[in-house]
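The other protein chains are all here in position, but one chain of the complex has been omitted.
Letters A and B mark the chains as written, and numbering starts fresh at 1 in each.
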Amino acid sequence: MTDDIRLCRTFQTAPAAVPKDDSAKYLVSALTAEGFQAPDWLVPDMEDGTAPNMKAEGLENTIENVPEHDFPGEIWPRVEWSYEDAEYREKGRAQIDRLVAEIGDEIDGVVVPKVGRLEDVRRAAEAVAEAEAEHGYDDGSIGLSIIVETGRARSDLREIAQFGEDSRLTGLVFGPVDYTAELGGRDLGDGRPRWDGLLEAMSNEASAAGLVSIGGPFDDLFKERAGLTYYNADEYADQVEHEARLGLDGSWSLYPKQTIQANTIHMPTPDELERDVSKIERFNEAKREGTGAVTLDGQMVDEATFKNFVNTVEQVCAIHEMRSGQTEEYYDDELLERTLELELSYE
Amino acid sequence: MTDDIRLCRTFQTAPAAVPKDDSAKYLVSALTAEGFQAPDWLVPDMEDGTAPNMKAEGLENTIENVPEHDFPGEIWPRVEWSYEDAEYREKGRAQIDRLVAEIGDEIDGVVVPKVGRLEDVRRAAEAVAEAEAEHGYDDGSIGLSIIVETGRARSDLREIAQFGEDSRLTGLVFGPVDYTAELGGRDLGDGRPRWDGLLEAMSNEASAAGLVSIGGPFDDLFKERAGLTYYNADEYADQVEHEARLGLDGSWSLYPKQTIQANTIHMPTPDELERDVSKIERFNEAKREGTGAVTLDGQMVDEATFKNFVNTVEQVCAIHEMRSGQTEEYYDDELLERTLELELSYE
Partner (left out) sequence: MTDDIRLCRTFQTAPAAVPKDDSAKYLVSALTAEGFQAPDWLVPDMEDGTAPNMKAEGLENTIENVPEHDFPGEIWPRVEWSYEDAEYREKGRAQIDRLVAEIGDEIDGVVVPKVGRLEDVRRAAEAVAEAEAEHGYDDGSIGLSIIVETGRARSDLREIAQFGEDSRLTGLVFGPVDYTAELGGRDLGDGRPRWDGLLEAMSNEASAAGLVSIGGPFDDLFKERAGLTYYNADEYADQVEHEARLGLDGSWSLYPKQTIQANTIHMPTPDELERDVSKIERFNEAKREGTGAVTLDGQMVDEATFKNFVNTVEQVCAIHEMRSGQTEEYYDDELLERTLELELSYE
């Protein structure tokens, strides 16, 4: 976490075209979502979420609908790609070119899936650079985020992230479904592995290189019990909380209810905020008295602990700047006011 | 997991010589095992499984007995080696030379333990290459698998696996007992650590480089309770299921009952197969109707999810090709037939 927080609590993919009378239905629905249903990043999906024979229509839907709505967050279309298949890379290049040509001002970057080792990520970055140059955009104005979902990308993750230190690479997004298929992981009835080592490494490398890190989709949307089908809120929340603990910046949403949950979980809870604001207030008091480490509520607090409390406050300030409706709804007025007025510098 | 599955559900070590009247007893017993007791890979063990003063006899037992039996799987003798002791490397070189000279046609490769960093793995590969050339075998015809059981091999795992992309290196096998000793890990009464980070990395690097990955031995073979000694089936199954979830191709067996368990667990269960075959059938139907992602039994299914179902089916097909007796015994006829006839291409 840095002082300049790039907010991405939610990375919501919406199929760019679906076989319905209005093929842009889900895309427009996401573009017009309000309150906690509006994702921080909206991803019009021309890849796996859209059927092979509707991808061209998905591209047109994206080009047509994105400019028509004043979406309050970032727009990151997902194109096709494959480290192991030149045909998919050609499709991706054409989609990137079209998107930059037509709506380069409206998008923050593109999401490229199924990248392989570092050289393939460089290749994807070059495809964006070419479109950018071709259509007269400043170098680096169109970002690149990648889905980490192959053994090769995981193997090169450190070098890929370091490439992001001074390039357009912006975000690392986990793709557990393809990843599990590549590794031959099994669901023995209790779901796929969580791939904890990968998540921890992704959080670390993103942090070391100043990138955004985002968890993977949760596809068990519904459960059935005793004849009733219901939305699986619990297990999704478990996953998002796990990602939040590990320092991922945000979570993937496939569905408006998931967006509400991920937006909320990636905000400090009122209890967490009260706890950390209170500790900052008391630690500031101790500092004025010249004390190094102090014990607050049984916890030994020093400069390092202090930074964790500051993170909580800065996250709330960043959300408040972008989406004040959410902070005002979620926290009571007095706590929010104390948060916004807090003295955060240590010395 | 790739389309060309190299079957190694079980990596069974058998001591090449034991202090009994018939010193080849366990080796012959493994060479003649039938049904689910026959391992996919049989490893005549001239290293830790055989006493120091019987290793020469173990080599002779291997040379004499392997050609006499028509073992249905692969044969991978384990020789001596040590990254930190030239004397053991000399012993290993001599054993490799003798094995290739005498039964080079009968073995698929050799297993080299206690390798260190990449350069030591290269050294082991060169020892095999020399024996191969000396005795007139084609380059690459004798494979190499290594036991990952030192801090150095774990540290260089990514580079070692990449070396395997275009070399005779075939398999990465975990050696938790030596590994725990090297790191100074402790058993505080509840067993050694599982080394989850290493297992996940091994599955990933093997997948990225197209290698086979195999879990480590489980040595708590028997338990005692209320005066009774019984085979510890439960804990071994727990370990093998954990390895299967993480995408390891197979598990190490020390004992015929373990071989039965590992062979079985690395086959999809009938429930798992029914679940995935049924989802492929229904997803194929949805594809014909031009749908990208669909919801099946509450799960959102797209191309990525589809690949996981295909893995289940391809594993059954691969086992059926090598060991049709096992698939015919484990699945009912109708399910096996649906499996073998399934349309697996996505587009």
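Operating definition for what follows: a residue touches a chain if its C-beta (ideal position, glycine included) is under 8 Å from a C-beta of that chain, and two chains touch if they have at least 3 such contacts.
For clarity, every value in this text was computed on a predicted model and none was experimentally measured.
Of the listed positions A:19, A:247 or A:325, the one in contact with the omitted chain in the full complex is A:247. The chain that is not drawn here is touched, among residues B:104, B:197 or B:210, by B:197. Residues of chain B that touch the chain left out of view are 15, 17-19, 48-54, 149-152, 154-155, 175, 177-178, 180-189, 192-193, 195-198, 217, 219-224, 229, 232, 254. Seen from chain A, the chain kept out of the figure touches residues 1, 158, 161-162, 196-197, 200-201, 203-205, 207-209, 241, 244-247, 249, 268-269, 271-272, 287, 289-293, 295, 297-305, 307-308, 310-312, 315, 346-347.
To be clear about the criterion, only the chains that are shown with their structure count from here on.
Rotation relating chain A to chain B, from a C-alpha superposition: 120°, rounded in steps of 5. Chain A and chain B have centres, each the mean of its CA atoms, that are 37 Å apart.
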